[in-house]
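What follows is a set of notes on a single structure, which appears directly below.
Only a single protein chain was left out; the remaining protein chains are all shown in position.
Chain nomenclature is as follows: A, B and C, assigned in order of appearance, with residue numbering initiated at 1 for each chain independently.
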Amino acid sequence: MSEWGFTVIQTNQSDMDQMDRGLIAKIGNAEPSIFWCIGCGSCSATCTAAQFNNFSPRRIIQAIRSGQVKDIMGEVNKCLLCGKCQLVCPRHVNTRNILLNVKQIMGQDAI
Amino acid sequence: MGRLYERLCEDLRCLEGLKSCMNCGVCTAICPSAEFYRYDPRKICDTVQRADDESIEQLLKSDTIWYCGECMSCKTRCPRGNTPGLLIMALRKLSQEMGYFTDSEKGRQQFAIRRVIGDSILTTGYCMRPILVNPANHPEQGPVWEWVYNNLPEVMDKVGANYLKDGPGALRRIAPEVLSEINQIFQVTGGQDFFQLIEEFSKDKADEMCLDAGELGGDNAYFSEVYTKNSGNHH
Amino acid sequence: MNKTIVIVGGGPAGLEAAAALGSSPHHVLILEKEHNTGGKLKNWHHLFPNFADASEILKSLEKSLPLNNSEIKYDCDVFKMEQMDGNLLVSLKSGEKIKADAVLLATGFDLFDAYKKEEYGHGIYKNVITSSELEGMFVNNSFPDQLKDGLPKKIAMVHCVGSRDKKAGNMHCSKLCCITGVKQAIELRKYLSKSSVYNFYMDLRMYGQHFEELYQEAQEDYGVNFIRGRVSEIAEISDGKLQVKAEDTLSGRPMKMIFDLVVLLIGMTPATSAASIAQSLALPKSGSGFLAPVHQHISANETCIPGLFLAGTCREPLSLQESITDARAAALKIIEWLKLKDNH
Partner (left out) sequence: MEQEGKKRIWSEYQKEIADDHYFYVRSCIRQTFFPGSETTFLKILRDDLSRDVFEDARHTTCTGIGYHTDIVPFETIMTIAARHFALMTEAGYVNFVPSCVTSFGIYTEILDTWKHFPEMEAKARDYLWTATRREFKIPDNLSHTSDIIYRFRNELAELSGHRLVNKNDGKPLKVVEHIGCHYAKMFPKCGVGGAEFPAVLSGMVEAWGGEVIDYPERRHCCGFGFRQYLIKANRGYSLSNSKKKFESMQPYQPDFIVANCPGCAMFLDRWQYTIAEMEGITYDKSGKGIPVLTYEELAGLIMGYDPWVMGMQMHQISVEPLLDKIGIVYNKKDKYLGSKGQYIGVPQPPHFLLQ
C-alpha cells in the first residue's frame, strides 16, 4: 500500500473489444467444434481432474472463446487428457482435442 | 432448510431482497463492486436461495459479503424485482449477530465503524462531523480540506454554519436532552445491544490476535489493524 | 339453419379459421381493424426456422378464404360485445351493431413497446432498434447507411426484452423471440458477411421443430456468438456506437462491448385492441393479461361466455404454425357448438 493507504484497483470488467482473438482463430480452424459449446457444464461435472483441483473444461472453452487467455496454460496443464468430457458432450465438442491444440499452439508461440 | 437460512428469512430485507433469482446477471453487469472486487451478487443470490446452511455459513464468515457498497444499482435493473444489496444487508446483520464477521478481514472492519460512526451518533447526534475527517487519516481530502480543518470555526462561520453553537443551523451543537432521546431510541429498538454485540465479538477477536482494542475510540492497535489492513487478496 | 359467425381480426388465425369454416353452411364475417388482412405477418420478411417467405404464406392464407360464405369488413373497430338471447351483439366504433350466433376472437398480440426498457434507450439512441424494425428493414431492403459501407460491423441481439421481466410488467416468456434472435442473427451474417453477431441470452428456449438445429447452424455455419447474460444497460458513446454491459455468467465476470447496432428482441404482449371487448364481457385474463380460456389443457379455445371462442395469440404467445393449428381447432369447436345450439 502506498502512503495513501490504498491504491487504484484494476477493473475486473472484461473489455470484450480488447480481448486476444488470436488463439480462438487458430483453434477454430483446428477444432471447429469449440464453437458448438452451449455451456451446459456436463464436461466439468464428469471431469476426472476436477475431482482434485478446480479445473473446469466448460470455463476454459468459455475463456478461449471470449479471448481471456492470459493465464490459460496454468489451467490447461491441470487436464489429465482422459477424454471423458468428449464422451458426455451433447454437442460433440472435442474438448480434449481443443486442450491439446492449446498446448501445441501456446507451446509454439513460446518458442 | 437450515437454521441460518430461517434466520435470514426473518429479516424483511431478505424477503424483499430475494424473491427468486434466475441467474441472469444484470446485477453483476453494473455492480460497482463486481468491477473492483472478487464479487458477484448473482452468485450470492444463488447461494442463498439454495438454502444450504453450510454454504450460507461460509458466506457469513467470508470477505465476500463485505464488498458491496450498498449503492442499490442492482435494484433498478433486476427483472425479478430482487435487490441483492438488501440481501447483503440481511447477511451482514446475521454475520454480526452470529459473531462470524470477525472471521474475515473486511468483516472485522465493523469494529472501526462502530467505534467512529456509532459513537458519533450517540454522543453528538451526527454520523459525520468535520472533526472526524482528520487529514492524517484522510490524505485524499487534500490541502484545501486541511486548511478548512485547521480553521474550522472561522471557515464555518463565513459560510453561514452555526458551528458547535445552540439553535438551528449547520453543524449546531445538538442539545443533551435530544441526545438522550436518541440514546433512548437505540435502547428500545435494539440498536444499543447490537453495538454491544459488535464490541464484544471484536474484543474476543482482538484478544485472539493479541491486540489491544481499548475501551473507546480508535487509539488502539486493533482499530489500526482493521482500519488499515489490506491483504490485497480481494480483487 | 344458417348462422352468422363473426371473427374479430383478419390476421393468420382469423383467416385460417374462416377457411376452416368454409365447408360449413354458416355465414362468416371477418371484422378487420386495418385496411387489409394479414396482421403482423404483413411486416415480416422470412419466417423461422426454414426462412419461408412470409408474403407467400400470407398469399396462400388469403387464397384459401372461401368465397361462397365469407365476407371481410375492413377498418372495423370492435369495442364492445353484449350477450343477448343466447347470441352476441357486436358493437363497432362506427355505431353499427352486428348480431352473431358465435364470435371468434382472433385479435392477435401487440409487440412489446421497447421504450419501457428505459435502460436500453430505444427511441433515444438511434442505433438501438427492435427485432420488428429489423424485419421491416429486410422487407423494404432499407438498411441504415452506416451498415452499408462494407466495413465489418458488430451487432448485438438482446434477448428477453420485455419478457420474463416483472419490472416491464410481463412475467411471461414470449417463447418466440429466442428463435427469432437466432434466425435474424443468421440473416444479418448473410447480409453483412463481414459482421460479427453476438446474442445475449439467459436461456435459449428452442422448443419447436428444427429450432435447436437452427441454433446449432448459427454457431457452426454462421459463427454467431452466444453470451449467457442478460443485458443490463446500453449507453451511446461517440459516433453513435453503443456500449453494452452484461455479465458473462459462464465465466462469472462483468463485461462491456461496443456495437454498431443493437437489436432488441421484443416479445408478444396482450393486444390492447382486445381489452375493451374483454372488459365489456368481463372476460377473465391470464396472469400476464392474455385472454383466458375455460381450461388451458382441454378447452383452450372456449371461454366462459357461451358462443365466444378464442384463437391464436390473443390467448398466449404462439408461433404462426401454432396459431394456424389453433384456428382450426377453434373452428371445429364453433361448428360443434352451433350444432348443439340448433338441437336445443
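Quick note on the criterion: a residue touches a chain if its C-beta (ideal position, glycine included) is under 8 Å from a C-beta of that chain, and two chains touch if they have at least 3 such contacts.
Because the structure is predicted, anything quoted here is derived from the model rather than measured.
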Using the contact definition given at the top, list the shown chains touched by the missing chain. A, B, C
Per the touch definition above, residue among B:Y5, B:W66, B:Y100 or B:Y222 touching the missing chain: B:W66
Check the options B:M22, B:M98, B:L171 or B:M209 and report the residue that touches the missing chain. B:L171
Touching residue (missing chain; options B:A51, B:M98, B:I117 or B:L211): B:I117
Contact residue for the chain not shown (choose from B:Y37, B:Y100, B:F201 or B:Y222): B:Y37
One chain is left out of this view; which of C:S55, C:Q243, C:S286 or C:S299 touches it in the full complex? C:Q243
Please give every residue of chain C in contact with the chain that is not shown. 115, 118-119, 121-126, 233, 235-238, 243
May I ask you to list the residues on chain A that touch the chain which is not drawn? 1-2, 4-9, 11
What chain B residues would touch the chain not displayed? 12-13, 16, 30, 32-33, 35-37, 66-73, 75-76, 83, 89, 92-93, 96, 106, 109-110, 112-114, 116-118, 121, 125-130, 132-133, 137, 139-148, 150-151, 154-161, 166-172, 174-175, 178, 181-182, 184-191, 194-195, 198, 226-230
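Here, only the chains that are shown with their structure count from here on.
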Interface ranked first by C-beta contact pairs: B-C
So the centre of each chain is just the mean of its C-alpha atoms; given that, what is the distance between chain A and chain C in Å? 40
Separation of mean Cα positions, chain B and chain A [Å, integer]: 38
Between chain B and chain C, centroid-to-centroid distance (C-alpha), Å: 49
Residue numbers in chain C touching two or more further chains are 228, 248, 254-255
Two-or-more-chain contact residues of chain B, please, as numbers and ranges. 34-35
Within the complex, which stretch of chain A touches chain C? 12-17, 32, 35-36, 38-39, 58-59, 62-63, 65-66, 68, 91
Touching residues (chain side chain C, partner chain B) in the complex: 119, 160, 164-168, 202, 228-233, 245-249, 252, 254-255
What residues on chain B touch chain A, complex-wise? 34-38, 139-140, 228, 230, 235
